[in-house]
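There's a structure below that I have some questions on.
Here the complex is missing one protein chain, while the rest keep their positions.
Per-chain residue numbering starts at 1, and chain names A and B are given in the order in which the chains are listed.
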Amino acid sequence: MDFLAPLTVALPLVVAAILIGGAHLWPSQWPDAVAALTAATVAIMAVFLAGAAAKAGPLVYWFGGWTPRHGIAIGIAFVVDPAGAGCAAFVAVIFCASFVFSWGYFDQVHARYHALMLIFLAAMAGFALTGDLFNFFVFFELMSTVAFALTGYRLEASALEGALNFTVTNAIGSFLMLAGIGLLYGRTGALNFAQLSRALSGHSADGLVILAFALLIGALFIKGAIVPFHFWIADAHSVAPSPVCVIFSGIIVPIAIFGAARLYWSVFAGSGIAQAQLRPLLVWLGTATAVTGGLVALMQRDVKRLLAFSTVSHMGVLLVGVGLLSAGGLAGGMLYLLGHGLVKGALFMVGGILLASCAGIDEIELRGAGKAFPLTGIAYALGGLLLAGLPVGLEHQGRELIDAAAEAHGYAFLAPILSATGGLTGAGILRGAGRIFLALGPEPGEEQQSPSEEEREQQDRPVWLMLLPIGAMLACELMLQAFPTEAAVRVAAASFTATGSVVATVLDGATWSPPPAPPGVTETQMMGPIIGLSVALGIAALELGRHHFPRNLVRVADLALGWLFSALDRLHNGIVGDYVAWLMLGLLVIGGVLAIG
Amino acid sequence: MGASGIRTLSRSLCDILNAVGTSERHGTNIVTLVNFDYRGFDTLGEEYILFAAVIGAVLLMRTHRGEKTSARPGKVSEQPVPLRTDAVALGSRPALGLTLIFGMYVVLHAQLTPGGGFQGGAIIGSATLLLYLGFGYRTWRQVMPTAVLDPVEAFGAGAFVVAGLAAMAAGAPFLTNLLPLGKTGSVISAGEIPLINIAVAIAVSTGFAVLFVEYLEETREPDAGDEE
Partner (left out) sequence: MNHAAFLLPAWLFVIGLYGIITSRHFVHLIGCLTVVQSSTYVLLLSVGYRTGAGAPIFADHPVGSPAVDPVVQALVLTDIVVGATVTALLLALALQVHKRKGTLDPQRLRPLRP
């Protein structure tokens, strides 16, 4: 079974080269089919790997046959644990859905889009499976490079400007990560995760280790859109083609948080970085991200921009799950990652249908334009309800585990806050659903002109073919609950966090003894869903019915809240220099808090 | 305390590689041995970073111009094409040959002396600009048609993966060396390393050439006009 590990990366890479090599020869739609099939194959291979790793413990694959000598790693290893392989499988499934969705979209570019997307897929699979710090960086950078190119694809001024901001901020992230790697290598003389962990454990964390940790985590938080590293996200996500947005929001952003978890447990868990400082830091960063993202999402009228900010908010919740630094919280985070990816992917696909069929993405201009697409509207509203906290599906199960872990660590008061932020993002989506698909809300006036330019995505594609992956993804989110997904994820989280056993398996070839899985949640708490759904439905109704309220009441409400929203709006100003200043501030905060401890 | 001022816990990896690299892999440039064998998988990713960037840049520039117009020479908008002086042409032609040979030398001696596929590929790629200076735009475009450059670049990138897959077909881990190691110090030694370097050099040099063509095309108007 081991041999599948390199193939998950090598197969899409070699197919990408073949697609480019014969770029002018392929009949149209061939690249679509080849790419979708490749993604499906990768998904199947990764599922097999996850199954094998769940049974026998992490599979260790040494590239070039360079196995460790006297416990010292020479080459690069893939350490395939159930969580990593599961993550790779999930990535490949979303890619497959995205390829089906974009069928016929990219006919004009001679398979270049498909080749880039396959390289993207390979990079993420490698990122999820690798057990080597520098290899981790290489795949991180490969992801970024492809993402930079795909963002500017539409070649309109806004897309190019968004891509510029995205590239500059994320390139700085890469350099931060590289600096962190350099410092760690200087300290330990090692790049293998297990070797690093062994070298660092038992020593107190001095300034150098803390600096390296802050640099690495900061780099991943830039990609993971954690406040205040998140400013680039809306500029990039609202302008990239929708099938690419599905990948951006559904996978690339959450997988960066997964990467942060990987780094913490694989390398730093025994390094003497005090949990007493780290846990509150991550939990509060996560909460701040969830609140900020939710509020800013509510302000948006561009559907894709709204969805991008809702991703910020949900990444905050994910970070809370990871930041509790317990197997239970991590299991919750992983389930949340799966659920969020499926729902958010489906929602961006709805945005794609609007762009293709209604030639617009601005909620107010599109008022009533979606009446001809009832199924699309239902999918959009369902996605909004799920994000708001409908008590079904993987995302809800994840939230329950996160809430339980938060309570265990004395953060019980966070649960209602996180539910309310979910409600905020749901409110924005439901408001849009009401306005676009039911023509609710006031008629747009002259002054309501959209600030964005005219845009339209490739039309003449059958709507049913675009609805198919949306339906499949929402069905997965709801139906996977019936399978023992939740239990499997808890087992995966347990072996993910069993740092000592993994180190012994990788370096000494010790036999694997499965660690006990964290307990599941037995009784369902209805408080969260009630808060989330009432916030979502309440705000959506208030905004859509705004013109029915007495004028003075509306004016008072604007006065009371206007300053907050205009301040938030002014922060997201699109100037890349300011974004960079913010991310340096964030880095100082992380480093400062950890250094004081 | 290490020489660099960091309190070093271990230098074992570096010491092992410096001590056994040459006898184990029959190459004298340990950096190349690390890049193309011990940590060859990183380099595969690195090559694809370059590959993806070139595809991306082409996507951003050529798609906008239109695939067809890229094949024709054009004129610079609002300014005349600067005339080459004879001195430039005369200087560039011999320099072209010398640069190409130097590039190939750097590629082929990857496992022996400083250099390798990336460095040599960059030199060879830059030499194509001397072609432009020495023989003019039209010749330059005729010698390097984009319809040929793209597949050749893809071949160079794909060949590295295929080398990895070949090892798996033979029952060894991905990217294991299959060829005899040869005599240390000779150009044909260190197993697959020279072959992989040549593949990388092909990908890098054509990648650079594609980028040069695309950037120069960006400054030109699409309609065919007088040239030099």
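Structural remarks
Quick note on the criterion: a contact is a pair of C-beta atoms (placed from the backbone, for glycine too) under 8 Å apart; a residue touches a chain by one contact, two chains touch by 3 or more.
Since we're looking at a predicted model, the values are computed, not measured.
When you scan A:Met1, A:Leu164 or A:Val554 for touch with the missing chain, the hit is A:Leu164.
Among A:Leu4, A:Ala77, A:Val109 or A:Val138, only A:Val138 touches the chain left out of the display.
Residue A:Ala149 is the one among A:Ala149, A:Ile273 or A:Ala517 that touches the chain not shown.
Within the complete assembly, residues 2-6, 11, 13-14, 17-19, 21-23, 28-31, 33-35, 39, 42-43, 46, 49-50, 52-54, 56-57, 60-61, 64, 112-114, 116, 118, 185, 211, 214-215, 218 of subunit B touch the chain that is not shown.
Considering the complete assembly, subunit A touches the hidden chain via residues 134, 138, 141, 145, 148-149, 152, 155-158, 160-165, 167-168, 171-172, 174-175, 178-179, 181-183, 185-186, 191, 235, 238-239, 302, 305, 451-452, 573-578, 580-581, 584.
FYI, only the chains that are shown with their structure count from here on.
With centres defined as mean CA coordinates, subunit B is found 34 Å away from subunit A. Subunit B contributes residues 2, 4, 6-14, 16-17, 37-42, 44-46, 48-49, 51-53, 55-60, 63-64, 67, 147, 150-151, 153-155, 157-158, 161-162, 164-165, 167-168, 172-177 to its touches with subunit A in the complex. Those residues of subunit A lying in contact with subunit B across their complex are 3, 6-7, 10, 13-14, 16-18, 20-24, 61-66, 69, 72-76, 108-110, 112-113, 115-116, 119, 122-123, 126, 134-135, 138-139, 141-142, 145-146, 148-150, 152-153, 155, 183, 186-191, 195, 199, 203, 206, 208.
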